[in-house]
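The complex appears here minus one protein chain, its other protein chains still in place.
Let's turn to chain A:
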Amino acid sequence: FLSLSLQAKMSRPVQAQRLEGIDKNIWVEFVKLAATYSTVNLGQGFPDFPPPDFLKETFMRALSGENHMLHQYTRAFGHPPLVKILAQFFGKLLGRDLDPMTNVMVTVGAYQALFCCFQAFVDEGNEVIIIEPFFDCYEPMVKMAGGTPVFVPLRPKPPKDGKLASSADWQLDPAELASKFSERTKAIVLNSPNNPLGKVFSRGELELIADLCVKHDILCISDEVYEWLVYDGKEHIRIASLQGMWDRTVIIGSAGKTFSATGWKVGWTVGPNRLLQHLRTVHQNSVYHCATVAQEAVAQGFQRELELYGKPESYFVQLPKELQQKRDWLVQSLDAVGMKPIVPEGTYFLVADISEFKSDVPDVPDSDEPYDSRFAKWMIKNKGLAAIPLSAFYCGAHKNNYNHFIRFCFAKEEATLKAANNILQKWKREKTSP
């Protein structure tokens, strides 16, 4: 015999309500598919080339050294050598004096930095503006914090005659953006350079956003993990350096993207103590410490880069140069077969319009699944080429707005990109042959 209260308890779901609607995850599905079927994986965003030699050497030196305390806890808010160099480096970039103890906090990847921001600042009833297309975790993180995501899309302007589409063509409508702000708005998430489009927001675009942040007195969570990956001489502008923005912005960075070592999971936040103190509270009540040895290696990596800043041997100069070349190869490959690339100004992602290949994957009118998702899955299984559907980067209600695009990652060895080209060429030949 069970008491009524016990019966009631047993009939409730065991999990907390904060998990509602955030259990699905595109990566779990697509990573599995890529692992099973793909011969060329341009899907998930990570390099298939190694981190730079100097970084690997640093890691090895740290391990073989006398200091076995590198295997024990370090300072919870960031290993002192790392926060010191980050404060120096970003202080220089922002033209500010940064205190390593209060203006910098190290996290388990930029992912955990985002989590800390939402947990620290988003309460039930708060709205957070998210620009579409967006790195998919923003939406579930806002929801998990009890907030309401409010979406505003980048809209493509048609490219000039004869020119290839550019990520710069995708723009916010200023009036539309302004209309998204309300008295419930707590923050806006900015991601520049933007994943998946590769857009590098211009000064004018950032000023537009900044003006609204200041006017409505909201916070800006600025995800700048691809800050070094900008092409064609473009400049990555940090919104925190704009008038009125330092005090209300948390800047997020990533060693994984900076040093091509995504598996190290070292990220950071930079901002005013007023905001970072709350990130520290979340951090000390969730993971507390980050792994020591990776932080030590990243610190030394940054030390080297500080010394070589702006010089041709700097990794921050060489990496974007290499990636630009890879971008151009992929653009060429796609353009040659009729997939229309949107040339990215930054990041190592490229989105292409697959409309000309639609005949391969017939439309299913009443399908729940967005077209591009079905297309991408078909392509992985039948062509062995893995990419991610653009709809993955839109909220549920907007998944069918831009459903004929897929995202490729080009942070890959030349051999991988050549293999991708072969698949595409063969595919094209099969389509055109009688």
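We adopt the following convention: a contact is a pair of C-beta atoms (placed from the backbone, for glycine too) under 8 Å apart; a residue touches a chain by one contact, two chains touch by 3 or more; residues count from 1.
Note that in this section contacts and distances are computed from a predicted model.
The chain absent from the displayed complex carries the UniProt protein name "Kynurenine--oxoglutarate transaminase 3", chosen from "Kynurenine--oxoglutarate transaminase 3", "Sodium/hydrogen exchanger", "5-demethoxyubiquinone hydroxylase, mitochondrial" or "AP complex subunit sigma". Residue-wise, the contact with the chain that is not shown comes from A:Arg248, picked out of A:Lys84, A:Arg248 or A:Lys399.
Of A:Val293, A:Leu308, A:Val361 or A:Ala419, it is A:Val293 that touches the chain left out of the display.
Only one residue from A:Lys92, A:Lys160, A:Arg203 or A:Arg274 touches the chain missing from this view: A:Arg274.
Looking at A:Gly95, A:Pro158, A:Gly263 or A:Pro365, the residue that reaches the missing chain in the full complex is A:Gly263. For the chain missing from the display, the contacting residue among A:Ala76, A:Leu94 or A:Leu208 is A:Ala76, taking the whole complex into account. Across A:Met144, A:Ala210, A:Ile239 or A:Cys395, the single residue that touches the chain missing here is A:Met144.
Hidden from this view is one chain, which touches chain A at 3, 5-6, 8-10, 14-19, 22-23, 25, 27-28, 31, 44, 46-51, 56, 59-60, 63-64, 68-76, 108-109, 111-112, 115, 119-123, 137, 140-141, 144-145, 178-179, 183, 186, 215-219, 248, 256, 260-265, 274-275, 277-278, 280-282, 284-294.
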